[in-house]
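Reviewing the structure listed below.
One protein chain omitted, others in place.
Chain nomenclature is as follows: A and B, assigned in order of appearance, with residue numbering initiated at 1 for each chain independently.
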Amino acid sequence: MNAGMENYAIQLENFEGPLDLLLHLIKKNEMDIYDIPMAAITDQYLTILDAMKILNLDLAGEFLLMAATLLHIKSKLLLPKMVEEEPEEEEEDPRAELVRRLLEYQKYKEVSQTLERQPRLGRDLFARAAPQPEVLEDTEAGFVAVGLYDLLAALRDVLKESPEQLVHEVNMEQLSVKDRINVILSSLQGQESIAFVDLFSGGIKRNELIVTFLALLELVKLRMVRFMQNTSHGTIWLFPAVVLDETGDLDIIEDTLGYT
Amino acid sequence: MDILELTPLVEALIFAADGPIKAERIAEALDTDQAEIMSAIEALEVDYAERPRGFFLQQVSGGYQLRTRPEYADYLRRLGHSRPFKFSRPAMESLAIIAYRQPVTRSEVEYLRGVDSGSVLKTLLEKRLVRILGKKDIPGKPMIYGTTREFLELFGLSDLSALPTLREFSELAPEEENGAFMANLPLLVDEDGLTEL
Partner (left out) sequence: MDILELTPLVEALIFAADGPIKAERIAEALDTDQAEIMSAIEALEVDYAERPRGFFLQQVSGGYQLRTRPEYADYLRRLGHSRPFKFSRPAMESLAIIAYRQPVTRSEVEYLRGVDSGSVLKTLLEKRLVRILGKKDIPGKPMIYGTTREFLELFGLSDLSALPTLREFSELAPEEENGAFMANLPLLVDEDGLTEL
């Protein structure tokens, strides 16, 4: 790794995620946010991802998703303008959604810094620590203002301790990344696309979620699928990047994935 | 430090201390000598005598503490607690079980909790968070319990289907499982989100 890359790798710790990193790159290079040079930014972004290879996979996952988005935007810009089928409809710049996200992210990043500086109880301002003994006598105020979180936490604790079959709810079924890849591919079969969130909906368990995510990353890596974002709602859509065969099954040697 | 500057500062320290605070400790925190602190305390006492405040400076167990004036005690008692009452752990556990597994019998609650829950159940009934739905058609005809409208209101729920599931809860963050997998992810699993100094 050269010095520059090392530098990136160290700096990465300071970024909250792909949006933060992109924002930094755009500012550093004094790029016009409304006219982001996709080739340049994608190159820089990917260089950093290379430097991240030594880092763990799940971290890279969120960054990878953005890489796919960048590549997609870049390729869309490179496509020769087709003869418009519906010339009336004004086509949005493929970068528009990304720009909106970056500006929106910047807004919250900035305000979180303002909030951070706000005089804070216990750090900058102090209230009285001990209430008067006089007011402590009267405690029958009834039940108020506990959160649902407390209720759930209580339930979790009970179930954790409780005997018998209730525990099975927490038990995880063993799922392989390979199986999940095939599940995803078969659900893509005959479909134009699937919403990214749909892959994770329906009360999916945590480990399923991780396996699904890993499977998606593999599919991106294998260039079997592409992610796209719907501009109006910002939904991430999953598209098949290849023509899937009848079964939709992919013969993957599990070990090569390195998750087992 | 100037006595005019020192006095409110000493007042602030006495105000925020979690009990009677010794002049010695104030001097230490302000990196000044005790004699100065004593003059500031005297200045405070003069100040409180001149202009009536709701509290006074009391010398107690070798230290100083601000206390409300005794003649206000009646009003203060009427104040009661401004903090919401917190559920006891047993109450919360029982309520959670009833909410999620209703209709449920007392013995089912007790089986899950592993302890007698009669008195907790009684409190929940009294607070109208739980009600008797009827009797279960099994030998012994035990009473079955469920939650009330007040329960929904307390938690701001439109109806019972709005109760989040345990699965949704555990999805928020992995507990132990996948621990190894998630352990070495510097950005994703942020350092506890909040740390305490």
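One rule holds in what follows: a residue touches a chain if its C-beta (ideal position, glycine included) is under 8 Å from a C-beta of that chain, and two chains touch if they have at least 3 such contacts.
Everything numeric in this text was worked out from a predicted model, so none of it was measured.
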item: Touch list for chain A against the chain that is not drawn; value: 11, 14, 16-20, 23-24, 26-28, 33-34, 62, 66, 101-129, 131-132, 134-135, 145, 147-149, 152, 197, 201-202, 234
item: Residues of chain B (touch criterion as defined above) contacting the omitted chain; value: 4, 8-18, 21, 25, 29-30, 47, 51-55, 66, 68-69, 72, 75-76, 78-79, 81-83, 156-158, 161-162, 164, 168, 171-174, 187-197
